[in-house]
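Every protein chain of the complex appears in place save one, which is left out.
Let's look at chain A:
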Amino acid sequence: MTGVGLGASMLPNIPAFGKMITVEESLTPVDVALKKKMADVALNAAKSKGATYADVRIGRYLNQVVATRETRVENISNSESYGLGVRVIANGSWGFAATNNMDDASIAKAAEAAVAIAKGNAKLMEEPVQLAPQKGYGEVSWKTPIEINAFEVPIADKVELLLNVNSEAMKGGAKYISSNLFMINEQKYFASTDGSYIDQDIHRIWPTFTLTKTDAANGKFETRNALSAPMGMGFEYLKPKDTEKIKGGPVTMYKKRYDILEDVREAAVHVDEKLKAKPITPGKYDLVLDPSHLFLTIHESVGHPTELDRVLGYEANYAGTSFLTLDKWESKKFNFGSKEVNIIADKLETGSLGAVGYDDEGVKCGKWDIIKDGILVNYQAIRDQAHILGLTASQGCCYADSWDSIQFQRMPNVSLAPGNVPLSAAELVKNVEKGIYMFGRNSYSIDQQRYNFQFSAQLAYEIKEGKIVGMFKDAAYQANTQEFWNSCVQRCDKNDYRLGGTFSDGKGQPGQASAVSHGSATTRFNGVNVINTGRKLG
C-alpha cells in the first residue's frame, strides 16, 4: 500500500513523535565514537542476560517540511527523533525494546527488556528463529551521494521557490495551489554481535504541488499534481538541467533534475484540457505508460506480491498475502509476464529512495533478478527468511522506519529494466492505433493477493493512429496482474528510463512507512480493459 501523500490532510507518514529543533541543531550529527559506546552497552547487556544474538540501531531522524498555499506559508517544521532500539534472540525467539533515554543505565535496561520479551514469546513459538549467517564488517560507513545537503539550504530560499511556484500557477489561472517540500535525513547507526558497526547518512527529498481550477457554473473542478518523483538525493534535484529533461511529447518529463516552475506552468494548461476532456468510451485500449505512472503499478503488482513475508502469511491480517506462492517459484516456469518483463530488485541504484549501503540488520546491499524474461525467479528476503528460499545469505531487505519500530522485511527498489533496442517514447506512440498515453499517479487499488487492480492517471491522452489527438477524462484500467504483465509488448530504451517512488509505503502492525523507488522506461501494454468512472450525483 502507499499513502496518497498530497494535500494537508494526507501528508506522508513521517514520524510524528519528532521533537522540533533549530536548523543549526539538525546539522550537527552525533559523534560516532559515542554511538559505538552506546551500542556496546546495549549489546553487552543483552548478551549478559542470555541473548544469543543482538543488534542495536541508534537513529537520528530529521524531517523538514515547508508547506505553502497560494500566497502564504502554511507550515514550516524542522523536527528530530532520536533514540535507540535493541533487538535480540533469546531462547530462539525475537524480542525488542526501545528507549530515547540515552544514558548507559536506560540503554542496558532496554536491552534487558528485549531479552525478557524474547523469553516470554519463546513459550508461544513452535520453532526457533533461523538466522542466515552474516559476517561482521567492523567499523564502516555509507552516505547518500548528494551534491547539496537540503538541510543546509536556508528555509527562506525554499519558501521563495514554493511561493514562486504558486505565483506561476495563479498566473496560469489556477484557483488554488498548494506546494510542499519534504526533506528527510536518516542518520542511522547499526551494531550487532556479529561485529558490525555501521554508520549511515541517508538523504531524501520530495517537492510536489497540487494545482486546482474550478468551473463554478458547472460545479466542476480538476486538479493536476506535480510530475516530480521523491528521490534519494539532495537539493540538487531542484536545480533544472536541460540534459535531464525529455521534451517533444505532450508533457515535459524529468530524470534526475526537476524543473518545478516549468512543471507548474504546464500543469495550469493541462487542467484546462482536463476540464474540457471528453469522457472515455469503455473498452480495450493499448496503454502507453510513462514512468511517472507505471512506477505505482510496478509497486503494487510486482513489488508487494514478491515480498516473502506476505507470501508466507505474516501480513495476512493487514496488507494481505500473495498470489505468488512458493510452488510457483519452485516450478521455475511460472509465467508472470511476457518475455519483455525483466524485473530487478536493487538496493544500490543512485538517486533511488531505497539506496543504502547496508540494511537495518547489517547486511551489505545488492541487486538481483525477481522476474527474468517473464519467469518468477526470486523474492525479497531478510536474514530469518533466507533459509526458506535455500539462500545462504540475506538479500538485505530489512528496514525499520524509526529507532522505536521493529525492523522487518520491506521492499527494495523494484524496477522494470528498459528495452535493449533503441526506442524513444515518441517513436513508441507512433505505432499505436487506438491507445491511451498516461502520466502521473492518481487513484490506485489492488486486492490483498495482488490479482485484480484498478489504476488511473493524472493525465490520459488519446492516441489515434499513432498521434496524440486530445485528452480523455474518467479513464481507469482494470486488470489481472498476470494478464497485464503478459500484455507488455514494448519498452523504450535506457535513455527514457526514470524513477518514480513513494515516501509512504505502509505495512505492518503497528503500521510503518518506508520509502521506495521504481524505475522504468515508457512501456506499452496491449488490449487492456479500460472503464469509465464518471458518475452523476442527484
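Going forward, a residue touches a chain if its C-beta (ideal position, glycine included) is under 8 Å from a C-beta of that chain, and two chains touch if they have at least 3 such contacts; residues count from 1.
Keep this in mind: contacts and distances are computed from a predicted model.
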Among "ABC transporter permease", "Bacterial extracellular solute-binding protein", "tRNA 2-thiouridine synthesizing protein E" or "Putative Zn-dependent protease", the UniProt name of the subunit that does not appear here: "Putative Zn-dependent protease"
Chain not shown: contacting residue from A:59, A:303, A:320 or A:374: A:320
Listed residues A:96, A:209, A:235 or A:358, member touching the removed chain: A:96
On chain A, residues whose C-beta touches the chain left out of the figure: 1, 4, 9, 17-20, 22, 72-73, 76-77, 79, 94-98, 100, 113, 117, 120-121, 124-126, 159, 175-176, 212, 214, 216-221, 223, 312-318, 320-321, 323, 325, 404, 406, 408, 443-452, 454, 456, 474, 476, 478, 480, 509-510, 529, 531, 533-538
